[in-house]
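The complex appears here without one of its protein chains, the remainder shown in place.
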Amino acid sequence: MSTLARRAVAEAVGTGLLVTSVIGSGIMAQRLSPGDAGLQLLENSTATAFALTALILIMGPVSGAHFNPVVSLADWLLSRRTGDGLTGRALLAYLPAQVAGALGGAVLAHLMFELPAVTASTHQRTGTGLWLGEIVATAGLIALIFALARTGRAALAPPAVGAYIGAAYWFTSSTSFANPAVTLGRTLTDTFAGIAPASAPGFIAAQLAGAGLGLALIRLLYPQAS
Amino acid sequence: MSTLARRAVAEAVGTGLLVTSVIGSGIMAQRLSPGDAGLQLLENSTATAFALTALILIMGPVSGAHFNPVVSLADWLLSRRTGDGLTGRALLAYLPAQVAGALGGAVLAHLMFELPAVTASTHQRTGTGLWLGEIVATAGLIALIFALARTGRAALAPPAVGAYIGAAYWFTSSTSFANPAVTLGRTLTDTFAGIAPASAPGFIAAQLAGAGLGLALIRLLYPQAS
Amino acid sequence: MSTLARRAVAEAVGTGLLVTSVIGSGIMAQRLSPGDAGLQLLENSTATAFALTALILIMGPVSGAHFNPVVSLADWLLSRRTGDGLTGRALLAYLPAQVAGALGGAVLAHLMFELPAVTASTHQRTGTGLWLGEIVATAGLIALIFALARTGRAALAPPAVGAYIGAAYWFTSSTSFANPAVTLGRTLTDTFAGIAPASAPGFIAAQLAGAGLGLALIRLLYPQAS
Partner (left out) sequence: MSTLARRAVAEAVGTGLLVTSVIGSGIMAQRLSPGDAGLQLLENSTATAFALTALILIMGPVSGAHFNPVVSLADWLLSRRTGDGLTGRALLAYLPAQVAGALGGAVLAHLMFELPAVTASTHQRTGTGLWLGEIVATAGLIALIFALARTGRAALAPPAVGAYIGAAYWFTSSTSFANPAVTLGRTLTDTFAGIAPASAPGFIAAQLAGAGLGLALIRLLYPQAS
């Protein structure tokens, strides 16, 4: 298997298991804490933070553990000058792998909990407040990842990104999807973590805007990579 | 005391205290949060994640802190070619030590909480959904441990494995036993963490399948040990 | 952009997002866990601890990630002799950046949750017990930060400061504001995390006293910087 194929597999499996973690812990939370939305989100956010940390540790040395199209896009954009980041060819392999993985991860979560493999979410998530939430969530995520990368601290990314997402579930109005592939995966579940397909484009647009804002912040604060 | 005997003692005591942590925190959760299954599992998963981290730190330099027959089995399988892992002789010492420790750990939990030393669990845990949960949980655990080992990051295993298990309690349908010795220990308790003896073979078979899947993933992603 | 301007931007953005995290997670907690003040504070403290860790990681290499006027003041005071800390000129840039950022962060939280941009808090927080709480909280924070700095362990500050604040939300009577800029930002929100403007001067005075106590402790315990 070629190195790029191996990296794409890592992105697909990693993104898939991230979606499985988000949706699976949401289903478990809904079943065990019915009627207590706060406790459900605390259970969901804690599980996601810990799972994300573990998944980045597993896949990091293979693919960089992006699990997120806007992270891959930002990596490609930031390194076009320096040539030490994701190539255009790798980007084109990563994006479909992430999306395919995310969709598969939703199916896996449903099979574990003996639900239909796929059900479109009916959870509308829309409006300027939520979109601003996604902008903030994604800008912060991009700023964190590339602040670490540009200062020789990439080894801290697994717990740092986990902690960030665990917090952003709570401090953003949108519960911080911050990831177009995961957003697509979450359209396939009519459970706690779902998002209605009609709401996905707004979220993804906001995530792209947030990624742009995060990149601008990185260019301002870390003009030269160390 | 020979080195191998000392390592077996470390595996027995470590696996035992892991089971004590799982069962003990389950009993405490049941007593303090009656009728709130979600909060019980959050208390149980948080305590287990932290305890597991501490136990791996205590025993790691002595025995590798496997505490889990499928981890020992995978270590032996992966290192037969390279000769730098568990020998067959050590494997034969580890497995009974882990199982004996797990059974003893259940008794210790009961004595602390002034319950009968042993009571067979009546908690049926069975069905394809739960078995798939165990496959996913164990595959992820094996992938994490050997991804770290094969990339010179074994020092990160204590918090990483703790975090992973803390998450997998929530994102798998089976609450992630992921360990045949611990599964046997948990048949001896009719409390929160128990599993009926008749359900144990199905869980253990699924764990073995999951370990195989995790090994296949490691061989795909990390074909040469670094 | 000059280096000092960049550092001031880092302090403004970092302090702002810290206030966004505190207020935003407080609003989310209030909405999802109505009537359960304990769970609300647990959600708020967990999110704040994780967010603070991430923000210090993002901004640390640029500005030191003080996000707090008493930390900047203490850094300037401690390093006047040695000359390796914050200069007076930098201090004069940091303080207004932190306060402006904090006020902006409150507005951002409100916009995400579709609330009026600014509402004066009506939450009175006053009395000797709470002021003593702020003294203890701030003294501990200063002791932690400069104990790490004086022993070559500044790289541990992100998780350490996050953990400390996460704990101090609970063990101090005042829920540990411990930061004059954040206190001012929190006067602008009539939600969970708010503090009435009339209560702010007492809190800030206590924070200054606590910082002095923390500095005295550092001078006693770490008389020479290592």
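Labels for the chains are A, B and C, by order of writing; each one numbers its residues from 1.
Keep in mind that, in the parts below, a residue touches a chain if its C-beta (ideal position, glycine included) is under 8 Å from a C-beta of that chain, and two chains touch if they have at least 3 such contacts.
Being a predicted model, the structure only gives us computed values, none of them experimental.
The residue from C:Ala8, C:Leu39, C:Val70 or C:Leu115 that touches the chain not shown here is C:Leu39.
The missing chain, though absent from the display, is touched by one residue of B:Ser25, B:Ser72, B:Thr138 or B:Thr172; that residue is B:Ser25.
Touch with the chain omitted from the figure is made, among B:Val9, B:Leu92, B:Ala154 or B:Ala196, by B:Val9. Although one chain is not displayed, its contacts with chain C can still be listed: residues 36-42, 46, 49, 127-129, 132-133, 136, 140, 143-144, 147-148, 151, 153, 156, 159-160, 163-164, 166-175, 217, 220-222, 226. Touching residues on chain B toward the chain that is not drawn are 1, 6, 9-10, 13, 17, 20-22, 24-25, 28-29, 32-33, 36, 39-40, 42-44, 46-51, 53-54, 57-59, 61-62, 108-109, 111-114, 158-159, 162.
One rule holds for everything that comes next: only the chains that are shown with their structure count from here on.
With centres taken as mean Cα positions, chain C sits 28 Å from chain A. Our note on geometry: chain B versus chain C, Cα centroid distance of 40 Å, whole angstroms.
Contact of a single residue of chain B with at least two other chains is seen at no position.
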